[in-house]
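As you look at this complex, bear in mind that one protein chain is not there, while each of the others sits in place.
This part shows subunit A:
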Amino acid sequence: MSKFERNMAMTGEKPAALSKAQKIFSAIGITGLFILILAIANVNFPNKTLFLSLSLGLMTLGTVGFSYDLYKSKQPGIKNDGVWFKSMTSRGLYAWITALALTMFYVALYWYPEYLGLNSEGANTGIISLFDPLSRLINGGPASQWFVYGTLYTLAIFIFGYKFIKKYRHNRYEVLRTFSVMFFQLGFAFLIPEILMRLNQPYFNPANIWPLNYDLFAGYKLDSFFSAGSIGLIMFTFGILSIFVISPILTYKYGKRWYCSWVCGCGGLAETAGDPYRHLSDKSVFAWKVERWVIHSVLVFVTVMTIAVIYSYLGQNPDEFWFTKDVFLWSSAGFLSLVFGLLMYFKKEELAKDAKYAGAGYLIVILSMICINYFNYNQDIFLFPAHKLRETYGFLIGAAFSGVIGVGFYPIFGNRVWCRFGCPMAAVLGMQQRLFSKFRITTNGGQCISCGNCSTYCEMGIDVRAYAQKGENIVRSSCVGCGICASVCPRGVLKLENDSLDNRINQKEITTGNDIDLMEFFNEKTK
């Protein structure tokens, strides 16, 4: 065999430069963005309605026109040509610049809204004032930093959603899923809460479920529900039902995808604006270990925080209201123990050793703190005051993790960092999906060629190929059911489906299509 230079770095050439139309649409979109940047720099536009419409309109036109031109001459099919050659999608300079810009925007949004023009005294200035006309139109009041964020967020899901639909136009699952996240973002996450505000009702997004919505049980929130009469009670009841009834049923039938890639706003942004970065997730076994520890610890944190917050809200006198601090504490302890007990009893075989130890460890810590508290009455049930816990959670998880790292670092770590490592809702749904669901990704017999497209394009960092090449179905808590693995598979090996619980997790030592006796002998043995 002749020897060639053995060069591991196959740099390659990125696909052809932009077309003329794409250049024009890029310029249009950047002009729209530039108006926003000027507004951040405190340029006071004379006619805010005009300039806001211009800015949002140009950004929309730019992105939509660009996407249209990009895919119009291409045959329907997988469009990942040059993904690893382009600076923007392979952690190059553009990616880093984008990540830094996004991160800085989040820092200002969460901690320094005054730089965006939010003034404690007097009218808004800067970019926030630019959004005043739209805010007045929808909720009747001036804009806040959250209104600006919500508008841009929704716009991003729509315009990048259009691009995603064009890119996957051959795949109806992807198209419908994208319409769904657009609908829930615009209706449930953006318009309903704003309109409720206009009607002087509590701010409520029905699609934002505890524990993702960690503030659901905060004192001010509970007050707003209970002071709003029957509509407040309906909201509160719906919030509770979502956690304990609706989401377990839907997850049992369809897997956690019903939420994570069809309804959720975080998922919505990740699947649309974040789609070009899905291949950047870390697929190593090490990353998987980190993921399991981090995400479940966040779940424990939010549970503890919520217990503390509700505890501090409740009264002590059973004559005033039967649901006192003590009743709540013991029912929480009972509920957690029951869940843990049932899991250990029915699902012992399916739980990994470290999962059992970690679960038991966390449970013991929580229960003992509840006991200690009961016997030496103390206002701060988990050592710190409840509001401090809530603030810390909000700062660390709600803002820093989900916003700054979760979205700001899309171009570096991939688009689902928050969903994979941080989201406590994903942790809850994930456990249900792993243990009590009909959902799985079915592997098609012996057809896998180990090419690695599925693993590469899994945004959750699941090594899909590791299962597929063994002919084994993929049943993983983290899978959000985006369906891209099945789409990029060149041999039709993967299918997301809801099917019977029997044989959901199947192990096969011998390739389907090999000697029948050998297959039966070994595949039975490993069941």
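Basically, a residue touches a chain if its C-beta (ideal position, glycine included) is under 8 Å from a C-beta of that chain, and two chains touch if they have at least 3 such contacts; residues count from 1.
Everything that follows uses one rule, which is that contacts and distances are computed from a predicted model.
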{"item": "Protein that the absent chain corresponds to, by UniProt name, given \"Pyridine nucleotide-disulphide oxidoreductase\", \"ABC transporter permease\", \"2-oxoglutarate synthase subunit alpha\" or \"Cytochrome-dependent sulfide dehydrogenase (Flavoprotein)\"", "value": "\"Pyridine nucleotide-disulphide oxidoreductase\""}
{"item": "Selected from A:Thr60, A:Thr103 or A:Thr511 as touching the chain missing from the view", "value": "A:Thr511"}
{"item": "Residue, one of A:Gly82, A:Pro142, A:Pro206 or A:Gly219, that touches the chain absent here", "value": "A:Gly82"}
{"item": "Residues of subunit A in contact with the chain not shown", "value": "1-2, 4-8, 10-16, 75-78, 80-86, 170-173, 176, 284-285, 442, 444-447, 449-453, 455-456, 465-466, 469, 483, 486-488, 490-492, 495-497, 509-519"}
